[in-house]
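As you look at this complex, bear in mind that one protein chain is not there, while each of the others sits in place.
When the chains are written out, they are named A, B and C in that same order, and each has its own residue count from 1.
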């Protein structure tokens, strides 16, 4: 069942592990089959060293296990809330990568200080509001997804142009056109978070890049007139 | 004699070395057989590259060598004081890992700034009082254990929920249900110490996470209603 | 056609990738045949893992593709502007390496704080003026080259003695006697940028080294009386 999607999600999880962004069994990646509205996701608490493609769990958009014998990731409800609200995304990745997590713990969005960032993220990577005591007590993982969606709605950010968010006190979620693309964005986010940390240490008053430079770089790679690559 | 424990302690020491947390022959890991009240520990000053399982030394809880031809780790008395007082621990690990040691040298506990930390440590990782001149002059390693135990007693911290401590001016000790688990906690501690360093540099006024969020994450993995993993 | 140059440029690009200074398909290296006034450059958006020597594109100094089936790097116009103005350089390298990019994003030149820097760069590595809205809107990559050339002209810096520049809000370009040398300078620049970051954190008031020390080290390796090495 959905062998290709399971294989893609398995490979994306392994790529995440090999990237060095996660320790032990931390982190998780999922992918969606948009037509069937089914999601493939990493099982909970399984070590990457022993994980096999057939350990990937298939669930529907409300969390019902459709295929597989293991429990899905404990962060599954966060993933599903994002799939239900961000219609065009094909994969989601969650890590506790060090520099991005530091920004999340400091409750600061990652400003767009340069073209490395602008090539992937159209502006400041936002940070959510902290969850309230009530949001923590009940449906914690679902509420984690909700504060992300709220942030994007309230600030009128399009998830296609901003494939990343920092959950306050927690860490980053990234997404993309598929599971592999979500992992790629997690790697870029960590790189940008680290460069931004160093930038701040050199110049506390540094401002984000101008709108024209942001537009130029983002559109050069992602706009309809993109001219980067062999397209 | 205690072949399985010796092998476990040997493997845990090698895992520590391979983790990159220690240089040369630095660091040491031990494990205890609770029923027999015997401890297996790394020999003193032996290189990891040449260490063999049969080099692991077996001692009783008062430091008498029961089996083995090498001197046990020079930090043995610290380990034993912890085993005598923290009844439920099965293994202990000592490192001078860089970020955790920096917090210890700065005499600051590592605040719980996020869920990465809360997943493993129930609150701020404490730092001991410095040893007095008298405590240094006589029974130094034993007194190192004593200031750790005092810190946990005075602050009413349970060693099961807080499997780590920073010895002021020195470095971290971690523990766990066995030797391998102690090493795992040493790796997580270093990761959290590093992220906390970056967090502080971004926001000097950042506060620890709320009690409900701490409870949620710690209990999600460790409480009796834990739902993380395949348990 | 120009097989040797293509091979050199291919190898220099692979060396850049293996150095860890670039992620994915980021970065680009070119080399020039001075006699024929032809430039070999990395194709745009091709992964290093799959790139072959025959993917290297040959262009003339005005950007016309002379040989090859792929689009040249999107940064080609920046390279060409440098070749047209810095007559004695044989290769150019562009990266977003972390520490050098942080200085570029902070809009600070990298001061010459020590002999490691003086061995390769004769003084502070300069940072360009930011591009204006007009310079961004039209001929962006060409204008990136122009602000570099302007910086060197205005500050009367010789490109042979200063084989590196930081483009504000963007990142470093380096050059050298050939493509491989340009990559080598990119690696040294990142090392110096990182050490300078740490130096600043220890002493915000630290000044650049004295002119005699700068002269001594730079001339020891690069001057006509150089006595470093086996020459």
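Criterion: a contact is a pair of C-beta atoms (placed from the backbone, for glycine too) under 8 Å apart; a residue touches a chain by one contact, two chains touch by 3 or more.
Here the structure is a predicted model, which is why all the values come from computation and not from measurement.
K.L.:
The chain left out here touches which displayed chains?
P.N.:
Every shown chain touched by the left-out chain: B, C.
K.L.:
Quick one: which of C:113, C:173 or C:218 touches the chain that's been left out?
P.N.:
Looking across C:113, C:173 or C:218, the contact with the absent chain belongs to C:113.
K.L.:
Which residue from B:31, B:91 or B:171 sits in contact with the chain not drawn here?
P.N.:
Final answer for the missing-chain contact: B:171.
K.L.:
Which of these touches the unseen chain: C:18, C:34, C:132 or C:201?
P.N.:
In the complete complex, the chain left out is touched by residue C:201.
K.L.:
In the complete assembly, which of B:78, B:101, B:116 or B:174 touches the absent chain?
P.N.:
Among B:78, B:101, B:116 or B:174, only B:101 touches the chain that is not shown.
K.L.:
Which parts of chain C face the unshown chain closely enough to count as touching?
P.N.:
113-116, 184, 187-188, 191, 194-196, 198-199, 201-203, 206, 209-210, 212-213, 216, 220, 227-231
K.L.:
Tell me, which residues in chain B touch the chain that this view leaves out?
P.N.:
23-24, 43-46, 70-71, 74, 96, 98-99, 101-108, 130-131, 133, 136-137, 140, 169-171, 197, 200-201
Note that in this section only the chains that are shown with their structure count from here on.
K.L.:
How big is the rotation relating chain A to chain B when the fit is done on Cα atoms? Please round to the nearest 5 degrees.
P.N.:
To bring chain A onto chain B, one rotates by 90 degrees.
K.L.:
With chain centres defined as C-alpha means, what is the inter-centre distance between chain B and chain C in Å?
P.N.:
Going by mean C-alpha positions, chain B sits 46 Å from chain C.
K.L.:
Averaged over CA atoms, how far is the centre of chain A from the centre of chain C? Could you give it in whole Å?
P.N.:
33
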